[in-house]
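Omission of a single protein chain aside, the complex is shown with its protein chains in their original locations.
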Amino acid sequence: MKKEEWNEKVKSCEERQVEFTTVSGLPVRVLYTPDDIADIEYDRDLGYPGAFPYVRGVYTNMYRGRLWTMRQFSGFGTARDTNRRYKYLLKHGQTGLSVAFDFPTLYGRDSDDSFSRGEVGKCGVAIDSLRDMEILFRGIPLDRISTSMTINPPAAMLLAMYIAVGEKQGLPPRILTGTIQNDMLKEYQAQKTWIYPPGPSMKIISDILAYCCEHVPKWNTISISGYHIREAGSTALQELAFTLKNGFTYVEHGIKAGLSVDKFAPRLSFFFNAHLDFFEEIAKYRAARRIWARMMREKYNAEDPRSYLMRFHTQTAGCTLTAQQPENNIIRTAYQALSAVLGGTQSLHTNSMDETYALPTEKSAKIALRTQQLLAYESGVANTIDPLGGSYYVESLTNELEKGAYEYFTKIDKMGGVIPAIEKGFFQKEISRSAYSYQKALERKQKYHVGVNVFEEEERPEIEILKISRQVEKVQIQELRKLRKQRNNKRVREKLRMLRKAAEDGESLMPRILDCVREYATIGEMCNTLKEEYGIYHEPIIF
Amino acid sequence: MERFRAVCMNDIKSLLKGDKRVIARIVSAVEDGKGEDLLESIFPHTGRSFHIGITGPPGAGKSTLVTSIAKRLLGCDKKVGIIAVDPSSPFSGGALLGDRIRMTDLALKDNIFIRSMASRGSMGGLAQATKDVALVLDAAGMDYVLIETIGVGQVELDIAQVCDTTIVVLVPESGDSIQAMKAGLLEIADIMVVNKGDREGSERLVSELKFAFEMREKEAGWDLPILKTTAIKDEGIEELVLALESHEKHLTKTGKLEQERKKKLLLRMHELIERRIRVHLQKKVIPENEIKQLMESMYKRQLNPYRVAKKIARRIIRGSR
Partner (left out) sequence: MRGKIRVLVGKPGLDGHDRGAKVVAAALRDAGMEVIYTGLHQTCESIVEAAVQEDVQVIGLSVLSGAHMTIFPKVLKLLKAKKATDILVIGGGIIPIDDMKKLQRIGVRMLFGPGTPTSEIVDWIRSNTSEPKKPSRRAKRSVKKRVTKKRKK
């Protein structure tokens, strides 16, 4: 049959929907054919795994050599509670740790701060000082695991604490492996955990880059995150474009701070969301790899191939979980995880089914981990590399997303770059508009969410949930008070003063922060000290 | 409505004492156009506060600046009322009012009252009821009432008719559009501020403005101050408040304050008359069936609107005598 003939034929068939689009609203045609990828030149545009432009994967034999890291984000209550959960997860085959901090810690506030009331240990583990970090990693040798810490404004402090815990285990910083999120740009755009204005935040990030280049060379210094941008309601394209643009902005700042691009760029990693639309997600990861590689080589003149590699962690989309029919979340998450694996992720977190209610119970956390293990060991999807490469649809979607991303880059450049665009509220506006139009599409049933606007059930099942006792806050505050009595407060004050001075003089903060940490200064004390110098951020209000 | 009447008549005393809940209720009544009786009873208690308008393009930092000014005035033991106007959606009539975000800490202080208003279809930068709401705050004992306009970009002229002093806020980025607005700005600005002084180009804009407005006196004896501020850091606010004070002094000394306020009252009276006539016109003067006929005849060119208007107006005037 000729294409024209088939085209005519399919036009006369009735369709079950008025319009077919991806979750993000990109139009989807009824069929894709070789014509759609006629422009692709294999060596130039796809290449081989582990070779430029890395569309098919960043490593030569990908999962045939080593599976992705199964890294479940977790943390709750006190350091003691979380330490127990970590040991449980490691025992069940998890291969890396990922620390979730509670809100006060994320905002650089101590557990006894008035703002922390009711939030201590609720959504993650409460950490006030090195004392808590020592307990968190008790019995876990830091040379045998890698640890990812989701922490942003106080990233330097938590990294310093991790280094200090290593020292106490007799390990030099140079062998530590792990990641701090340390991605402030997406905080201003989407996640909204900030303390200082963008200028000082970028300065601290540059300090961390420089310090790690020299002393902690195996540490991933920034995990440039699209995850939160997506969770805040962006489309896949916006996630892709904003995240990469943020990445380039860090590269520019590193270069401006006098670092050579090949020295720090290999330690930048990424973090993406695995959302509902299966193929769109796969195309997003593939496009991201190509854009990063090309821009790093052509625009930023990186020469070390490791600077071209876009390595990324993926988490399935928390915002797609439903409180209704929670068991469905297991299946939803499985599809999302599959997209991440087919997209070539380096590590993966799969959400637990009960996360719209509270933090996961041990049982649901285990099912989530098993979901990954099923993919890795049963499904066969990890046996060959990029099995969807060459798919007419996936390749054409990859191209489309790439093109859209470049259009966003131009737009942002016209505004003077990422930071001026943040100050104008550009990203915030783009994201909340997408979120609102998605919500409207759901309410008009142009998009479906099973259990929410289609196949609804009246009854809500009672499911077992993990409760954080109010006791946690009390205990944590007591411990903190005890610590403040026991430590050498004269030395603490002295070290804090020197931190302030380093901030004033524009010197690197990392060594000063390490000094404070070793004296058991709290995160709140350090952040407040810097606040005096840097001021606090107010966001522009835009709807 | 009963609810308001009940609250308000009993509580004029509480209003005068500055009870925030009562102020808030009365403001709502006034906003909803149900406060005329109330306004009558509070009017004798007004005329004591000084009204300051803040206008300028969106994102110029008006809300931030208002917050800084208010902080300083509170520091001098003054009572401060703030009205911040944001646009209503022309489609739904709803509104998202976000100016308050800058001011939340301030709102907890004793001597302050902050109110967001939606424009509710009115053009010109203010809501129709803004003047009356300002009166309510005046009666509530505020020494100063700061009014932030919508800030849609073009010059918003209404503000000058409500306020004793008008501040126009510009930012370095608005440099290009100034030529176009020059005349309008000059008409309303008593003080001009270049905010975001921490940004590149602020110095240049200040000198451009000084050059552009040099030699042009809006009124005798008042040199238009052109000041630089960085509202997020509270920089330049002291100078701004000093300029406000000296404008106030200038107005008082020259008798302009009294003169202008009298003019404004007259204007207000005219407005109210017009409004009454409009309401009257819509409701009673022309019966429904006559309207239909009139439209029909005008459409067919049997009658013309000029003549019809003349006739009906005559009828109204005669009728009201």
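Just a few scattered comments:
Order of writing sets the chain letters: A and B. Residues in each chain are counted from 1.
Note that in this section contacts are C-beta pairs under 8 Å (C-beta built on N, C-alpha and C of every residue); 3 or more make two chains touch, one makes a residue touch a chain.
This one's a predicted model, so the numbers in the text were calculated from it and none came from an experiment.
Residue B:K20 is the one among B:K20, B:R199 or B:K264 that touches the chain missing from this view. Screening B:S89, B:S207 or B:N304 for touch with the missing chain picks out B:S89. Summary of contacts with the chain left out: across A:G118, A:G139, A:G170 or A:G258, the touching residue is A:G118. Screening B:D11, B:E31, B:D158 or B:D190 against the full complex identifies B:E31 as the residue touching the chain left out.
Residues touching the missing chain, restricted to chain B, are 1-3, 20-21, 23-25, 27-28, 31-34, 88-89, 91-98, 100-101, 104-105, 107-108, 113-116, 118, 120 (touch as defined at the top). Touching the omitted chain from chain A are residues 103-104, 106-107, 109, 115-119, 122-123, 187, 191-193, 231-233, 319, 322-324, 356-358, 432, 435-436, 439, 442-443, 449, 451-453, 460, 462, 465, 467-468, 539, 541, 543.
Keep in mind that, in the parts below, only the chains that are shown with their structure count from here on.
Rounded to a whole number, the gap between the C-alpha centres of chain A and chain B is 47 angstrom.
By the touch criterion stated above, chain A contacts chain B in their complex at residues 424-425, 535, 538, 540-541, 543. Residues 59, 64, 96, 98-99, 101-102, 232-233 of chain B touch chain A in their complex.
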